[in-house]
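All protein chains but one are shown in place.
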Amino acid sequence: MLKKLSRKAFRRSLWVYHCNSGACNGCDIEILNILTPYYDVERFGLRLVGSPRHADAMLLSGAVTRPTRPLVKKAYQAIPSPKLVIAVGSCAIGGGCWYDTYHVTGGGDKVIPVDYFIPGCPPRPEAIIYGVALALGLVDKKVAPVDLKQMEFPVDMYRHTRLWEQRNVIYRLLGEEDDRYNLLRSEENGQDSSG
Amino acid sequence: MWLWTKIKQLTLFRKAGRVTLKYPFEPRPAPEGFRGQPLWDHTKCLGCAGCANHCPARTIFLRDLCQELRVLLYDSSRCTYCGRCADLCPEKAITMSDKYELATDNREDITQTIELFMMTCQRCGRCYDMEIKNYLDRLQTLGYRYDSLQVRKVIRLSTAEFQPEWLEKTSTYSRPERLEK
Partner (left out) sequence: MKAAVVTLNLLYFLALAPLFEGVMRKLTARIQSRQGPPVYQPYLDLAKLIGKDNFNSAGNWVFRLAPLLAFSSVLAALSLLPVAGRASWFSGASDLMTLIYLLTLSGFSLLLGALASGNAFSAVGASREMMTIVMLEPVLAMSLILGAVKSGSFSLAAALSGIGGTKGVSYFLMLSVYLLALQAFVSRQPFDIPEAEVEILEGPYLEYSGPNYALFRYTLNLKRMFYSWLLAAGFLNFFGSPGLILSLVLQTAVILVVCVVVSVIGATHPRFRIDQALKYYAVLVLLALVAVGFGVKGF
């Protein structure tokens, strides 16, 4: 019974621990901004705590660099469950511009399970408040995947759907940038017969 | 003295009142010129891949599904909202909107996918190749006319790889004085 009460109170009083894993501090400044009187986020019950043992949610900013990778994992394990991880900024979501450089793991997703993403570089304080309010259940999501077509092309249905499913191959390109050209060439040769 | 300043400090907050914005419950528009989420206009996009080549975070992908279909995927997991794609687009098909409320719990929610139909050549029936850029032909369709056939040849040649032997030819090249003769 106490656990149910605690779950209900979880969304109304979230204590936040801010973890900077190699960020440029742009996102950190914006996170600091939401604690100022203008964008006050304490009215939702959030509080910035200094120790992950007291926290419920971790605000992760920065592309996870190699030295900070075990530290982010340790901080995540130090947070008592139930916990939330919110990745702030494009570096924490996918590594930013540096997703394939020598020192960067490429986003919080590769190290700890992330629950909410707040894109932006840096995200506006209003955008961070929106993300936090989304995590607390106060607002609804405003984005949805966009899928557009220029015109209905009369390719036969079977081939069209088969190709459309293969379009997800684009995601494989994220790991195989060097082979992208070979991949394109081989796919085109394979399908060149039917035109 | 100290007490008087403390009392004045206390009365400071009376003037300011309550400055907190009621943000999530009242909308707050972005300032002018704000670079929010880029939006692709599928009626204008050519599939030239200028945006994909220049994206610093390599977050735009283009892929040919078959000869006539090309898919553009803007998977904004790493987008830094720099606006280079919108600056570069020759058709102005990308606008940096002022949407900044992009938080989500699933990274696929902020993707945009466009399926593009590539025109085929009227003579050979094949599509334009992505490797060699066709800006000069497009210039001609927009009205640019060459002065003479020689000029056209030289300019046409410049779409190919640069070869150092052509440097000699440029010393004898003279620009025509008048555009119409």
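So that you can tell them apart, the chains are marked A and B in the order they are listed, and the count of residues begins at 1 in each.
One rule holds in what follows: a contact is a pair of C-beta atoms (placed from the backbone, for glycine too) under 8 Å apart; a residue touches a chain by one contact, two chains touch by 3 or more.
As the structure is a prediction and not an experimental result, all values here were calculated from the model.
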Touch with the omitted chain, as defined above, among A:P67, A:P82 or A:P113: A:P82
Residues of chain A (touch criterion as defined above) contacting the omitted chain: 2-3, 5-10, 12-13, 15, 36-38, 40, 42-45, 47, 49-51, 53-54, 56, 78, 80-82
Missing-chain contacts mapped onto chain B: 6, 9-10, 13, 16-20
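Definition applied: only the chains that are shown with their structure count from here on.
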Chain centre separation in whole Å, for chain B relative to chain A (CA means): 24
Parts of chain A lying in touch with chain B, wherever the complex brings them together: 37-40, 43, 90, 93-97, 99-100, 107, 109, 115-121, 123-124, 126-127, 129-131, 133-134, 138-139, 141-151, 153, 155, 159, 163-164, 166-167, 169-171, 173, 177, 184, 188, 191-192, 195
Chain A contact footprint on chain B (complex, rising order): 19-21, 23-24, 28, 30, 40, 42-43, 45, 56-59, 61, 63-69, 71, 73, 75-82, 99-105, 107-117
